[in-house]
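Every protein chain of the complex appears in place save one, which is left out.
After this line comes chain A, so read on.
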Amino acid sequence: MQGGSSGIGYGLKYQARCISDVKADRDHTSFLTGTLSLKEENEVHLLRLSSGGSELLCEGLFSHPNEIWDLASCPFDQRIFSTVFSTGESFGAAIWQIPEPYGQSNSSTLECVASLDAHVGKINCVLWCPSGNSDKLISMDEQNLVLWSLDSSKKSAEVLSKESAGMRHSLSGGAWNPHDVNSIAATSESSIQFWDLRTMKKVNSIERAHVRNVDYNLKREHILVSADDESGIHLWDLRKTNVPVQELPGHTHWTWAVRCNPEYEELILSVGTDSAVNLWFASASSENKTAGSPVEASRQRVNPLLNSYTDYEDSVYGLAWSLREPWIFASLSYDGRVVIESVKPFLPRR
């Protein structure tokens, strides 16, 4: 992957929206992705980057009963992952296990560990507790947050608590705080809400309309990145939520998703419906900047955009950094194209 300006591509058969890094796989850099096809047989692909980093191999191909709207890999067991799926008329969420000798047969069926069937409306996402080996899960639909406890050996999941966010706030997604396992951020129509999982109460919120995606910075506590449709990307300091720490221009059209690099705290990736992936350098840290100057600061920076990868045919929805090799990311455009790129040329000097 030296000088990897041109990424490694892999084509899915159908359209797709979601890709996830398999965090529990310590030996390989692998990603899970699932297709979104209303009428065809949907598939989950387990992709692995070859040891030389020059090829992207399909390690496993599993059929999935419905089109996949969200997919998340379990942080402690590489064989387990969650999906949110839709039959077209109704939504469902489930935990799946990849069958034991995977990779042998070309298409094998997934084992359903548990079905997260406590929802009625449109399910948005399933979040795994980021602490590593906790068996907690959050599933989110437009009105409700449900905290689950998963027992993979017994193949069951039970609801620990459930809370309604209210009709007015239609939730659209969220992120689990890696620095505080009791706190999650959920995006809703008009704000970013922060929930305390112990009490299942909303503790704080940032008023910001149409936030599409949020991500916590793994390296910097209190820093949250949000992406919205119109005004791009914002960095927030959770201790001072009235003004963003920094603003980044985002994409020409909507900024769909945003991800902080798990290792290099200044690097942020965003994908957008303008068929591009942008790599940003966000140096602003809340410690050395006063609250009044973020605007100034962002204006002073020469150009926070390090690179724009534009070799996509359609809107890009899926995005994941690799935890194992933090300079590698996978992106997935709607036409089912997975592209692995390395950001090594842009890494900050250390």
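The rule is simple: contacts are C-beta pairs under 8 Å (C-beta built on N, C-alpha and C of every residue); 3 or more make two chains touch, one makes a residue touch a chain; residues count from 1.
The rule is short, and it goes like this: contacts and distances are computed from a predicted model.
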Per UniProt record, name of the chain withheld from view ["Vacuolar protein sorting-associated protein 51 homolog", "Glutamyl-tRNA(Gln) amidotransferase subunit C, mitochondrial", "Aspartate aminotransferase" or "Acyl-coenzyme A oxidase"]: "Vacuolar protein sorting-associated protein 51 homolog"
Touching the absent chain when the full complex is considered, from A:Asn133, A:Thr199 or A:Thr252: A:Thr252
Of A:Gln78, A:Asn213, A:Thr273 or A:Ser342, the one touching the omitted chain in the full complex: A:Thr273
For chain A, residues in touch with the removed chain: 15, 38-40, 86, 88-89, 170, 210, 229-231, 242-243, 252-254, 273-275, 291-293, 295, 299, 313-315, 334-335
